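As you look at this complex, bear in mind that one protein chain is not there, while each of the others sits in place.
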Amino acid sequence: MTRWGMVIDLDRCTGCAACEVACKSENNIATVPPHQAEMGRVMSWMRVLAHTVGDFPDTHLEFYPRPCMHCDNPPCIKVCPVRATYIDPEGIVGQIYPRCIGCRYCANACPFTVKYFNWYGPEWSDSERQHLNPDVSPRTKGVIEKCSFCHHRLQRAREQARAENRDVREEDYQPACAEICPTRAIVFGDLDNPTHHVAELKEDPRAMRIMEDLGTQPKVYYLRARR
Amino acid sequence: MIAQRLRDTRGRVRPYLVLALGIALIAAVVLPVIALGSSRVPQPVAFNHLKHTQDLGLGCEFCHPYARTRAHSGLPDVTTCSMCHTSPQGTSAEAARVTELITAGDLLRFNKLFRMPDHVFYTHRRHVAIAELSCETCHGDIAHTERPPVRALVKVDMDFCLDCHRKQGATLDCNACHR
Amino acid sequence: MRPTRREFLWAMGATAASVGLRWSSDLVWAPQVPDDLGWAPGTEQFVNSACLICPARCGIRGRVVDDRLVRLGGNPFHPMNAGGLCPRGIAGVQMLYHPDRIASPLRRVGERGADSWEEIGWDEALGQLGERLQSLRATGRPEALALMAGYCAGSMHDLWRQFLRSYGSPHYVAEDYDDGTSAVMELMHGIARRPGFDLERAGFVLSFGSPLFESWWSPLQAFAAFAGPDGSDDGRTRFVQIDTRFSRTAAHANDWVGVRPGTFGVLALGIAYVLIRDELYDAGFVERHVSGFEDYTDREGERRQGYRSLVMRNYRTEEVSALTGVPVARITALARAFAQAEHSVAVFGHEVTHAPSGLLSGLAVHSLNVLMGNVGREGGVLFGNDPPLDPLPDPRIDAVARAGLERGSLARTPAPFGGGDPASRFAAAVGDSPSETIDTLLLYYANPLASSPRPDAWREALERIPFVVSFSPFLDETTAHADLILPDLLAFERWQDAPTPVSYPYPVWGVARPLVAPPPGGKHAGDAMLAVARQLGGSVAASLPYDNVELLLKARARGLFRARRGMTLGDAFELEHHRQMEERGWWLPEHTEFEAFWDELVQRGGWTDLFLDETDPARLARTPSGRVDLTPAPLLATLAAAGRGGALYMDVAETSAATTDEFPLRLLPYRVSTLSSGTVALERWLAETPGLFPEVHWDPWIEVAPATAEAQKLGDDTMVWVVAASGRYRARLKVFPGTAPENVCAPYGLRHPDGELANPLQLLDGSSDALTALPNWSTTFVRLEPA
Partner (left out) sequence: MRREVAEKLASLPPDERVLLRPLVDTSRGFYVMAGVFGAISLLGLVSYILQVRYGLGRTGLNRPGYWGIYIICFVFFIGISHAGTLISAILRVSKAEWRRSITRSAELITVLVIGFGAIQPVIDLGRPDRVLNVLLHAQWRSPLLWDVISIGLYFMSCTIYLYLPLLPDLAIIRDSGIKAPRFYRFLAAGYTDTPVQRHRLERAIGVLSIVVIPIAVSVHTVIGWIFAMTLRPMWHSTIFGPYFVMGAIYSGIAAILVAMAVLRRVYHLENYFKVVHFDYLGRLLLILSLLWFYFTFAEYLTAFYGGEPGEMRTFWAKLTGTFAIPFWAMVLGCFVIPLALMSRQATRTPVGTTIAGIAVVIGMWLERYNIVVPTSVNPRWEVESIGHYLPSWIELSIMAGTFSGFILLYMIATKIVPIVSIWEIKEGRAVVQEVADRVAKYSESYA
C-alpha cells in the first residue's frame, strides 16, 4: 500500500528557506499586507521554524522545516464537522476547499499548528496573477488551507503513469520543497515501498518524528542533526 | 384569486402577505435571472455544429485538437476557420460574416461553454484517451446544435461526475479530483 | 390542505434564505481570480537560463505555461547549483510580475524628485540621450559623462567599458563589492584576483565570518559543498563558522565559534601558532613554495623576523584567547581539525577586511591556507580562470575620446593597496567640483541614495549633475531623482551572460535568455546603448558593431567553440566524464558547427570547464621569486613608512575606540540572505519571512542580547531608534541570545513596509583601513532609544 511520506535531514538543512518560497510559488499561497503579517496571519505551508537556545557564544539552534505532518491518525480530520479535511487512501491529508465552512476547529485540533486560514481573500494584481500556478486552485476567503504534499503533482503523475501503463515512480512525484532543496535535505517518497529512498531513511537511527508521543503517527520524519 | 387572498375578511389589504409575495417574486424570478443572465456565454460567430459535423462530416477533433492529449480540448481559432472560410462558403449569412471577419483580421476567439471550477483537476486526456468516454457523455448533443448554446447542455457538477465514477468503478477519492 | 399563514411565511423565508445563501456565495465569496471565458492550451515548457538577481549567477530552469513564467527552479545541468536554487531566485517571478514595474521610458516633467513623469517612446528617449551625448563630444567634453553601475559582470560590464572608452569618459564607477581579498592575493601570490574557494572538494571549511549559507558570493556553492556529492553522507565537507554573531551560517554549520569583533586575524594567528608549535603544517610545501616563513635578510641587508618567529613570539594561545574570547582548548581543537582534514580551507571576505587592520587580518587568515599548502590545488584556494570568450574588438579611440580619457578619473586612488569605496569617493569628488563637471550620469542597477554609506554625498553630487539617466525598471530612490528613465528588461526577459563569481573556482559561462516575451515597449539596456552607439556613429559605433546583445554574446561564444576545452552544461555524469577526459589530456568536440554548438549552449544554459591543471606553477604564485610570500616587501615598506613598525602581523588586533557611556553598544551590520539593498518591496514572499525570526515580517530588525535589552528596558518586538554620532534609523528590536551583550547586530539594506530605509551602513563612523581604504564596519558605537 502506498503511503507518501517525507524525511527531512536536519544535518543537511542550512535553513535557507528555499522550500518555503518554492512552496508559496507552487501552491499560489497568497501574501498578506505587512500589518496583517504583524498580526500573525502569514500563510506558509512549509515553514522553517527556529528556536535559539543558550547565550552567546554557546548558542545553538533547534530548527525544523515544518510542512503538514500528514499524520496517519490525524486529529484534524476527526473534528471537522463537514468532512472537508480527510485522509486519502495513500495517506495524504487533504483539504477540500469548496466544502470547508471555515470553523477553524481542525486548526485548533492540530498539535503541529500547520493549518492556515484565509482571513481575507487573496489579493493579486493583474500582473501578479500571471505567475499563478494553473495546477493549483487559489483559495477563497474564509477557508482553511494547508500543505497537500503538492498532490496536484500526484494527479498529473498518476495520469501520466496510467497513460504509459505503469505505476507511479519515485521521481514522477516530488513536492516542490523536495525538488528545490539545494542540499537535498528533504526526501520524499513512498514509506512502504522498499525501493524508495524514504523507506530506508525512516529506519535510520537518527530518525524521529515531532511529538511522536501524541500518537498521531506523522508521516514526516526528521533525521536529527549530528553536529 | 390572489387578489382576494391579499385582502382579509374585511377587505383590508394584508400588508405582510404583500411583502411576502414581493420577496417570493424577487427570490423566484429576479435573482435567478441575474444569476443566469451573467452566465450566458457569448460567441463571436453563430457557429453551426450540425452543419460541420453532420453535413460536412468533420470529426470533433478537427476543431478541438487536444481532446486526446491535453487537459483542455482546445477551441478553434482563425487559423482553423481559415482552412475553408477565406472564401465564401455556402449560402448562410453567418458563413459570409466569418469570411468577412477573417478578411478583416479578426482572431475569432471562441469562448469556453463547458467550464470546470478551478478547484477541479480534470483532463480530457484522462477521460477521452485513457478512459475512452465519448464526447456526448459530458457535452450532450452539442454536435447537432445549429446555433451555439449560451449555456452548457449538460450540467456537469460533482453529482454528475460521481455518478459516472461510481458506475465506471473509477476513483471516488476527493483528492483525486480536487486540487 | 390549505397552508396556514405561518407555514406560508416560513416557507417563503426559507426559500429566500437559501437563494440568498447561494447567491451571496457567488457574489461575496467568489475567488478573486476572474472566471475567464477564454482558454489557453496549457502548453508547458521548461527553459534553462541563468539568474541575474545576485552575483552568484546560478543556472535556473523556468516553468513556462502559455507564455507565463509560473515557477523558477535550479538548472540541474549547472555545476555550481546543481538543480538547487535560493529563495531569492525562486521569488524572481514576483519581481518579474511586480505591479510597480515601469513599463515605458519616462521623462521628468516638473521638479526633480517630485515624481511627475510623462511617458515617451523609445525612439524619442534614446534620441534625447543620444543628442546629449553627441553634444558633449562635440564640445570636447566626453569626460562629462559618467556611469554608476551596481554589480556588473560579464559582457554587460565589457559593453559599458567599451562604450565609455570609445566615447572618451574615464568615469566608470561601480559598486564592485571590493572585499580586499584581491589585495591579499596580490601581496602574497602576485595574483591580483579574488580567490576562489573549492568548498566542494574541501574536507574542512573554516569560515572567518563569511556568511556562506546566507549572503556570500554564491550561497548555492556552499550548499552544494555542504550537501556533498550525490546526497550521500560520505565525503561531506565539514563546516566550522567563526563569527561575531550567531548568524544563520553559524547556526547551521557543523560547529561554530563566537569571537570578538575585529579579532579574526588574531584567532587565525593563534591557530597558526598551534599548527607550527605542534608541527601540523605542511612543512614540505612551505619549504618548496613559501618565502618569509623563517627569519630572513632583506635586500637592504637587514635581518627580519619571519612568519614563524612572529607567530611563535606574539600569538601564544593564552594571549589569543584573552583577545578573542575563544577558550584555549577551542583554539587548539580548531587547529588540529584544520590540520587533520584532507583538504581544509580558510574562507574569508569583507567580514575580516572591513576593519582597521583589515588587510593584515586578511593576510593572517590566508596564511593558514598557505601553511597547509592548500593553495592552487583541489579543495583549497584556487585562482580560477575566465572562460575563453572572444574579446570585444579593441575600442577605437579618436582624438576627442583620447583627450577625455587623459583628463583622468575625478577620484584618485587613496590607499596603497586598494580603492576602498570608489562610488562614495566619486560622489564626494563631484560634490567638490564645480557644477556640471559631470553633465550626464547613467545609473545601471545602482541605487546609491539607498545603498551607499554616504547618501548625503550622493544627494549633493546629484544636484550638481544636470542630466541623470536611470535604467532601473523600478522607481527607486535614485531613479526618482532622474531626468530620464529607460527601464531595462527584467532578468527573465533579456539576453545576458552570467559568469559565476570568482569564489567558484571553475569557469562557468551561464547564458540568460528570455523565458517570457518582454512587454511591448520594453527594451534591453544593452540594446539601448548599442542603439545609442550607432546613433553617435564614428569610432563609438565602430567599437560596438553589434545589433543587439544576443548577437554580441553569440559572437563572443565563438571563442568557447574554438577553445578546444570545456563543454556545454550537462548532467553530473556528463560533467564528470568530461572532466576526467580532460584530466587525461583528451578533448573531443561535441559539435562541428558553431550554430549547433551555440544552440545547445543556449538550450542547456551555458558552458563550463571543470578541469583544472594543478601542475601549472603559475597557479600558485606569480611573484618575482615564484614563491608565496608570507612577508611581502611592499607592504613592509609601506608599514615602515607609516611608522607602524617593520614587522607584519603585529597590529592585527583592532585598536579602535572603546565604548562610551553615550554610545555603549557596538554596531555590527550584516547582510541577510534573501534581501539586498532596496529589493524588499519587490519580492513579497521574502519580505514576509526575511530572517531567522518567525515573528519578524517586513520590518527591518536589530538583534540585541537579552541582558542588554533588559538593562535598557527595551522590550522584545518594540520599535527602537539606533542612534550613532552620525545619525539614526528605526528598526524593530529582537531579543536574541545569539548576540553578544556588548553588540547590536543590524541587517542592512532593509526597508520598512512604507519604504523608509533602514541602513545601518549610513551610521558608520567613516573610518577606514589606511592600507586599503576599505571602510571599518565594526568600529561604530550606538545607543538604542525607544521609538
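In order of appearance the chains are A, B and C, and numbering begins at 1 in each one.
Convention: a residue touches a chain if its C-beta (ideal position, glycine included) is under 8 Å from a C-beta of that chain, and two chains touch if they have at least 3 such contacts.
The structure displayed is predicted, hence computed values, not measured ones.
> Give the residue, chosen from A:Cys68, A:Ala107, A:Leu132 or A:Val220, that touches the chain omitted from the document.
Candidates A:Cys68, A:Ala107, A:Leu132 or A:Val220; residue touching the omitted chain: A:Ala107.
> Looking at A:Arg41, A:Arg129 or A:His197, which residue reaches the missing chain?
A:Arg41
> Residues of chain A in contact with the chain that isn't shown?
These residues touch the chain not displayed: 36, 39-42, 49-51, 62-64, 75, 78-84, 99-105, 107-109, 111-113, 116-121, 140-144, 210-211, 214, 216.
Methods note: only the chains that are shown with their structure count from here on.
> Between A-C and A-B, flag the pair that has more C-beta pairs in contact.
When the contacts at A-C and A-B are counted, A-C has more.
> Suppose each chain is reduced to the average of its Cα coordinates; what separation in Å results between chain B and chain C?
Between these chains, centre-to-centre, one finds 55 Å.
> Between chain A and chain C, tell me the centre distance in angstrom, where each centre is the average of that chain's C-alpha atoms.
So the centroids are 32 Å from each other.
> Give, as an integer number of Å, the spacing between the C-alpha centres of chain B and chain A.
Computed from C-alpha means, the inter-chain centre distance equals 37 Å.
> Listing for chain C: what residues touch at least two other chains?
31, 33, 42
> On chain A, where are the residues touching two or more other chains?
Residues 137-138.
> Contact residues on chain B for chain A in the complex?
Touch residues, chain B against chain A: 117-121, 123, 125-126, 129-130, 173-179.
> Which of the residues in chain B come into contact with chain C in the complex?
On the chain B side, the touching residues are 16-17, 20, 23-24, 26-28, 31-32, 34-35, 41, 66, 70-72, 74-75, 109, 111-112, 115, 118.
> Considering only the defined contacts, which chain A positions touch chain B in the complex?
So the residues of chain A in touch with chain B come to 86, 88-89, 92, 94, 96-98, 135-138, 148, 151-152, 155, 158-159, 162-163.
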